[in-house]
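I am attaching a structure below and will ask some questions about it afterwards.
One chain of protein is taken out of this complex; the other chains stay put.
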Amino acid sequence: MKKAMTLALGILTSVGGFFDVGNIATCTQAGARFRFQLIWAMLLATIVVIFLIEMSGRFAAVTNKALPDAIREHFGFTFWLVPFAILTVIHILVLGAEIGGVCFALHLVTGLPLQVWALPVAVLLWLFLWRSTFSAIENSTSLLGLITLCFVVAAVWHRPPLHDLLRGSLPSLPSQHPANYWFIAVSIVGAVIAPYLFYFYSSGAVEDEWDASYIPVNRAVSVIGMAFGSVISIGAIIVAGVVLAPRGIHVDDYHQAALMLTSAFPFWGYVLFAVSMGIACLGAAVEVALSMSYTFAQTFGWNWGEDLAPDEDARFCLVYTAALLVGSLFMLVGMDPLQLTMITMALSAAALPFVAIPMLLLMNDRKLLHDAANGAISNVAAAAIVVLTLVLAVVSIPLAVVGGS
Amino acid sequence: MQCTNAGMRRHLLFALLLIAACSRTTADQASSWVATLQFTGEQWLAGRVPTSFVRATIDSADRALQKTKAPVAPAARAAAEEMRQAIDRNDRAAVARLVKRFASLHAST
Amino acid sequence: MKERLDVIRDLLDRQLVDSDETKMGRVDGIVLDIDGDGPPRIDHFELGFAVLARRIHPRIERWLNAIRARWSVRRSARQIVPWAKVVDVTAYEIKVDLKAIDTPAFDWERWLRDHIVAKIPGAGGE
Partner (left out) sequence: MATAHVEQLSGRRVWDADGKVVGRIGAIVARRRGRDYFVDEFHLGPAALMERFGISTARIVGWKRHHREPLRVPWQQLDLSDPDHPRLRCTREELMKMQ
C-alpha cells in the first residue's frame, strides 16, 4: 500500500520537477521559432534523464546514501570540491530563474513589476520550507502541478498535424538560423537534465527511507514520471508551434509566451498560463533550494532532513535561507527572467559532465551496490550519456554566444 | 605598431560574422515584436488579456525595438505608443485600427 | 569490528554519527602515530574546515586561520575524535561514543540554534 502511494506520489513529483522555468522558456522558444522540429531534442533529453534518475534512485535505495554523500565519501573531498563549487553556482542561478518565473507569473496576474515580487516570493518559499515536512512538500507541489496539464489539453485541442509531429521526433537539420537551432536544442537538454533533480531525488529517497525493495517502484517512477513530464513539455512545444510560429512571434521575452494559451482557452488561457508557470516554478524552486541544502549538509556531514525541526538542523536551514536570499537578488536588481533562464540553461548543460561522470563511476561499484550495480544496458546508456554531456559541455557556451538571440 | 595581415583578416572576419549574426537576429526580433503587438491587440479586443498585460507588453516591445536598427522600428514604436494611449482611453476602434497597422508593418518586414 | 580496514576507503571522508544517531560531521582527516619501531597506528580523526582547507592547499588553511582569529564562534576550527571513541565502522557510517551537541563540531550548529533559529517562530518540532 505504501509503495502504491510512493509510486503515485513519485510520478506526480517528478512531473513537478521536470516541468519548470527552463522547460517553459526553451519549449516555447523551440515551438515559436522551429515549430515541431525540435521535439526530438526533448525526446532525447527525456531518455537521458530517465536513465540518470533511475540510477540515482536505485543507488539511494540500495546504499541508503544520497548522491552528494556518496560522491564525497567515495572520491574524497578534494575531488568533489570543484563539482561542488560549480553545482552551487548552478543551483543559485537556477533558483534565481525559478524565482523569476514565479515573479513573472505574479506580474501577469497583478500587473505589478517583477522587482516588487522578488522578496515576497523568497519569503513565501522560505516559510514553506521552514514549516513543512518533506511529504507535505511532495504532496502539495505534485497535486498543484497537475495544472500544467493544460498545455497538453491545449495541444490536443489545436489538432496539430500528426505527420509533422512525427517528423519533428526525428533529428533534422534546420533550413535557417542553425546557430539558434542548436542553441535551443542544447538548452532543452540543459533544462530537462537539471543537476538538482538527481541530488533532490536521491536525497528524497533517503528521506522516504527506501530500501532495495523499492527498486521496481523507482524504475516505474522514473520512467512514467519523466515521460509524463516530457509529454507536458512537448505540449508546450506544440502549442507554441501552432499559436506563435505562424504569426512570426518569437519568444524573446516571457510576455510573448504568455499569449499562447488564449486560443485554446479563450477566457481562462491567460490566467492558466500564469498559474501554470507560477506553480511549476514554485515547486521547482522548493526542490532547488532543498537540493542545495542537501548537497551542503551531505558534503560537510551535518545533520540533515526536511522532516527534522529547524532547531535540529540549523545549518541545513541556513543554507536554503541564504540561497533564497541570493536567488531573489537577480529579480530585485531587475534582470530579465528569460535571459537569466537561458544563460542558466546553457551553463547547466555545460556542467553536466560533473553530474554524469561521478554517477556512472559510482553505479559500477559492486562493493557498494552488489547485484544492483549497473548492468550492460545501463552502462552502454551511461557511456553514451557521458559522451553526450561532454559534447554539450564543449558546445553549450559558444552556442549561447552565437545562437542566443 | 605592427599588425600581421592574417591576424587582421581573422579579426575582420570575426567582426563581420558578429555583425551579420547580430543584425539578422535584431531584424528578426523587430518583426517578431510587431507581430506580438498585433496579436496582443487582437487578444485585448477579444477580452482575453487584461489592460495591464498590454501595457507591460508594449513596454517590453518598446525597449526591444529601441535597441534594433531595423527599418520597421520607428513606425512600430510610434504605433505602440498610440496603442498605449488607445487602451488607456478604452478606445476599441483605435486599437482595431492599430492592429491592422501592425499587420501591414509585419507584412513589410 | 572488522579485522581489516582500508583506511582511505573505509574511514576517510566517512559520515560520523554520535550516540544519539545525530550526524556530527565527516572524517576530514586521519592522523597516524608513527612513533617508535612499530607499524603506524590510527590515532585520531580530525574534523573541521581548517582540515578541509589544508587538504585543498596549506595556504588556504593559513588564510582561514587568519580570518578565524578575528571573527568566529568556534572554539577551534579543528576537532579531534580519538580512535578510542569509535564504536563501530559500518558500510553506512562510523559510530562514535560522543554527544555531538557537546563537541566543537556543533559550535556553529549550537550558535545558530541559540542566536537565530530559536528566535524564529516554528523552529521547534511538533
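Chains: A, B and C, in written order; residue numbering restarts at 1 for each.
Here is the rule we go by: a contact is a pair of C-beta atoms (placed from the backbone, for glycine too) under 8 Å apart; a residue touches a chain by one contact, two chains touch by 3 or more.
Keep in mind it's a predicted model, so treat the numbers as computed, not measured.
Considering the full assembly, A:76 is the residue among A:76, A:113 or A:174 that touches the omitted chain.
Residue-wise, the contact with the chain that is not shown comes from C:8, picked out of C:8, C:67 or C:120.
Residues 1-9, 11-12, 28-35, 38-43, 51, 55, 83-84 of chain C touch the missing chain (whole complex, contact as defined above).
The rule is simple: only the chains that are shown with their structure count from here on.
If you draw each protein chain as a dot and join the dots that touch, you get a simple line with two loose ends. As a whole-number value, the distance joining the C-alpha centres of chain A and chain B reads 31 Å. Chain B and chain C have Cα centroids lying 59 Å from one another. Touching two or more other chains at once is no residue of chain C. Of all residues in chain B, none touches two or more other chains.
The part of chain C that touches chain A in the complex is made up of residues 8, 12-16, 22-26, 28, 47, 52, 55-56, 91-92, 100, 108-109, 112-113, 116-118, 120, 122-126. On the side of chain A, the complex with chain B involves touching residues 107-108, 110-111, 179-180, 247-250, 252-253, 255-256, 258-259, 262, 266-267, 269-270, 402, 405. Residues 63-65, 69, 72-74, 76-78, 81, 130-131, 297, 300-304, 308-315, 317-318, 368 of chain A are the ones that touch chain C when the two sit in their complex.
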